[in-house]
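Yeah, one chain of the complex is gone here, protein chain that is, but the others are all in their spots.
Chain naming follows the written order as A, B and C, and within any one chain the residues start at number 1.
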Amino acid sequence: MKTSLTYGMIGGHNRAFIGDVHRKAIGFDGRATLAAGCFSTNPELNRETGETWRIDPARVYPDFKTMAKTEAARADKVDFVVITTPNNTHYEISKAFLEAGFNVVCEKPLCFTIEQAEDLVKTAEDKKLVFGVTYTYTGYAMVKVAREMIANGKIGQILTINAEYAQDWLLDQVAEKAKEGGSNLSVWRMDPAVSGISNCTGDIGSHMENMVHYLTGLKIKRLAATVNRYGHELDLNANILVEYENGINGGYWCSQVASGHKNGLAVRIFGTEGSIEWEEESPDYLKYTPRNEATRILSRSSGYISEKAGATGRVPAGHPEGYYIAFANNYRNIISTILKVKAGQEPTDNELDFQKAEDGLNGVKFIHAVIKSAGNDSEWVEI
Amino acid sequence: MKTSLTYGMIGGHNRAFIGDVHRKAIGFDGRATLAAGCFSTNPELNRETGETWRIDPARVYPDFKTMAKTEAARADKVDFVVITTPNNTHYEISKAFLEAGFNVVCEKPLCFTIEQAEDLVKTAEDKKLVFGVTYTYTGYAMVKVAREMIANGKIGQILTINAEYAQDWLLDQVAEKAKEGGSNLSVWRMDPAVSGISNCTGDIGSHMENMVHYLTGLKIKRLAATVNRYGHELDLNANILVEYENGINGGYWCSQVASGHKNGLAVRIFGTEGSIEWEEESPDYLKYTPRNEATRILSRSSGYISEKAGATGRVPAGHPEGYYIAFANNYRNIISTILKVKAGQEPTDNELDFQKAEDGLNGVKFIHAVIKSAGNDSEWVEI
Amino acid sequence: MKTSLTYGMIGGHNRAFIGDVHRKAIGFDGRATLAAGCFSTNPELNRETGETWRIDPARVYPDFKTMAKTEAARADKVDFVVITTPNNTHYEISKAFLEAGFNVVCEKPLCFTIEQAEDLVKTAEDKKLVFGVTYTYTGYAMVKVAREMIANGKIGQILTINAEYAQDWLLDQVAEKAKEGGSNLSVWRMDPAVSGISNCTGDIGSHMENMVHYLTGLKIKRLAATVNRYGHELDLNANILVEYENGINGGYWCSQVASGHKNGLAVRIFGTEGSIEWEEESPDYLKYTPRNEATRILSRSSGYISEKAGATGRVPAGHPEGYYIAFANNYRNIISTILKVKAGQEPTDNELDFQKAEDGLNGVKFIHAVIKSAGNDSEWVEI
Partner (left out) sequence: MKTSLTYGMIGGHNRAFIGDVHRKAIGFDGRATLAAGCFSTNPELNRETGETWRIDPARVYPDFKTMAKTEAARADKVDFVVITTPNNTHYEISKAFLEAGFNVVCEKPLCFTIEQAEDLVKTAEDKKLVFGVTYTYTGYAMVKVAREMIANGKIGQILTINAEYAQDWLLDQVAEKAKEGGSNLSVWRMDPAVSGISNCTGDIGSHMENMVHYLTGLKIKRLAATVNRYGHELDLNANILVEYENGINGGYWCSQVASGHKNGLAVRIFGTEGSIEWEEESPDYLKYTPRNEATRILSRSSGYISEKAGATGRVPAGHPEGYYIAFANNYRNIISTILKVKAGQEPTDNELDFQKAEDGLNGVKFIHAVIKSAGNDSEWVEI
């Protein structure tokens, strides 16, 4: 059995954010290699990104149609493609690659219309292809633990659900417009041509829907919503009453104008035997309150987490998963310094920002002083 | 100028934890490639790890001395080596590679004796080689922001410092021994042969010393310490009074028996014009209290962070840096599923745990229902 | 001008909870004295409560009608009455005392029907009498600070509001009923005969409505609600979409079945220039996030609170207002001990639970040892 794969990417040139996230995430476990791409409609940027990733120039394509067709004809064609282009192109590109026989991973939202989405589901099924959509937040270890706890009956029958996703990055747009003769700042996300019928609900509200469904399996039967546009074309805030197929209710709120909330995805699920609460800004912890007992703070990777999903953690308990990034930041500077030194150049202060042998020496001195003091009736010792 | 490097690794075979962390962290920015190694003294494991990383078998060495000598003689020798072997071998291996002309990155603690540490500092200086020590925690973006704020006078002259590092992973060892006829559980970290003169202070206490020094530049002049061994050979808890060279004082505490604390590195620095507080279990936030003002919670990557170090963040504000891991977890399952499908096997439920086109379809339906309800005076709509 | 008042109480016998809260709260500032009452329909309990409060037996009345009539005829009649009887009697009693010319303070909910409520409002107006309703939570200092900040434009124009009030004290009732052949536990609050048309919304939901109105002045124009009864007669959970008169929206949630939430009244108000968040379980703090700035944690009675309402605080910053209760608990034991000693009895361990001269001595020894050590180069000193 094969143990690694190759993949292609549509979008994700060197200056784009999310494409790089996909590459780093795939690189994390080292089981798939980037082998082809159509990274930008700008030929220069496309070529340059291909070079950065040392991709055979013959596999850096001018457009996605050429890519789908040419790759499909190769014996060593990529095993899957990743689509990180603007939302209004997701459907067309996904469809093309499915038709050409490729497994697809597409950024959310999947597409603009229900018909398009149903078509993609059906096409993937017909072709027996894998089609992944990157609702990232379901990937956190503690979300998986929560889901397993709920499935195992830890909170009994679900009674009600609260979900919210609050951000504040579009508050300036609303605040400026609200002023006397206020200006009309706007960003692409607020433009129907790029975002379709919805801005806030489409971009972040859909995560609430997905997260609740992921955690509980519940499907929404009907809903009533208020949305607020504050003078702009698309929604910037929404409150939603939902009724699930089993007759219970929930309340959802999403907003891009909630001052102080940067990425506040939070979900709280209440059942007959307890409750579970999780928020993305503190993803390594779960609040769990069994009925009539004290609230417990479950910490990722702790020994007391008996759920299988607990094994999803990548670092020991108490270490946030950003630990890897801290490590990477140190290596970024070490590598930059070595490169500068090799080139006979002076590293900057910033590049020299890593801990060195001198720091190791200080540490050894500290340890020795502590043990020496303790060994001498805790008297003071000079370092 | 070169834009990428190669590196070798000593230790870090396929079943070791920290070696893999180093590889993933280096891989994160994709600017260095693993090209040589001596991953284990077990030949089979050594060979197997080399294969996993597709390393030229000629560059998978049986022992570190051979590696240093052979690599040094190659025209394409590695640019730096990473040492992730047990603590009692750090000095010898570091010394050998420095002597052979290699830049070195070594896990902490650097070595056992002050003389060894001083020798490594001097050797690296004499040879003009880079020598990095991986005190990981200084790599967090908000630690760097804190350091810059302190350097810029945001908290004025420092008045006092509190640092602590509390864990509970060795509490079982103490609790069992404390019982009547209690058993003597022990782990390698508690063994002087492996850990030297100190367990707790050496392993985690040294991080407090390093972190305070990193943030403030202060050096400890003298200290008095109590350590508690609870019947074991090495320290499991330490309280330390410190006096810095400028005459001010601080209080440090480290423990491996503090029930409920998983990796509680926390530092609080108080000055004439304000204070800064940071804890590793919530690394994306900083508490900052200017004198006579309300406490502010600074969130990584927020627009209001004017310090240059703020640019160290890798994801938008509100997203914990573990976001990359959530992404990676999703891809792990997607890739496993594709591999299984290609091999004609059935993916497990766990491997199928990623969001699919159907989930994308649910999202599109949800968005449409919200906007339809809002467009119809917020009446209820079926999904 | 008079500087103190007398009051009468209807309900609030010695074994009732809320009546005692009223008496203690009135007693706090010592400006009104209990002088008459009809504490219980049980004559014995009525008499006994009168004695406890040293009330002239002639002013301990058998029923509220007699009380209203007799007091009204006295020259020294009480200045106001406090009504703490069950909800289904509020209207009748309030009406009787208003008609008799008394100022009234009534527990919430004011009454059962809109007509009754309108009648009380009109009667009080016509008679030019004061009519207070004890929505207690608006009395917190930081609620008043928040209200003043909002009135002063600190958060600009309001964009959206979230309010919730979550408890879990009726979860057992729902959990037991949900079981196979589950039993039908019930409490008076769930009985329509006592609570009227609503349990959860009436008891706690009404606080959300009142708190938002108090803080912002906004009035609700229309609403849509789902309520959940989980097989019981009255609501135990409600989700509500609201539209205020100015066209903006809010989302409210109240519940008595939310495991882990004891008294979670929380309100978050988002405006063009910032947001304010407050929760009753941590009443001495306010989260305030000016647009594009870091979140501030405002602490009651701090010097930086410039709003006049800040003066409402009764203890210094950092001291929770429960400080008074801690103090009272100490005195409770001291007084019990003195009473026992005077009676020649042995105080219990619980009664002796207060700090004594010996503890004061220990404190003095501690202080002396600290200063002595510090004066001797921080050497160790015996206590």
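The criterion applied here is as follows: contacts are C-beta pairs under 8 Å (C-beta built on N, C-alpha and C of every residue); 3 or more make two chains touch, one makes a residue touch a chain.
Only a predicted model underlies this, so the values are computations on that prediction, with no experimental measurement involved.
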Among B:Lys144, B:Arg189, B:His232 or B:Lys287, the residue in touch with the chain that has been omitted: B:Lys287
Identified contact with the non-displayed chain, of C:Phe39, C:Tyr61 or C:Phe80: C:Phe80
Absent-chain interface as seen on chain A, which is shown: 224, 241, 243, 288, 292-299, 302-304, 378
Chain B residues touching the omitted chain (full complex): 155-157, 159-160, 162, 164, 168, 171-172, 174-175, 178, 224-226, 228, 230, 237, 239-241, 243, 248-251, 253, 255, 257-261, 268, 270-275, 277, 287, 289-292, 295, 377-380
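What we mean here is this: only the chains that are shown with their structure count from here on.
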Overall pattern in which the protein chains touch one another (line/ring/star/complete/other): complete
Centre-most chain, if every chain is reduced to its averaged C-alpha atoms: A
Centre-to-centre distance between chain C and chain B (centres being mean Cα positions), rounded to whole Å: 48
For chain B, residues contacting two or more additional chains: 224, 241, 243, 299, 302, 378
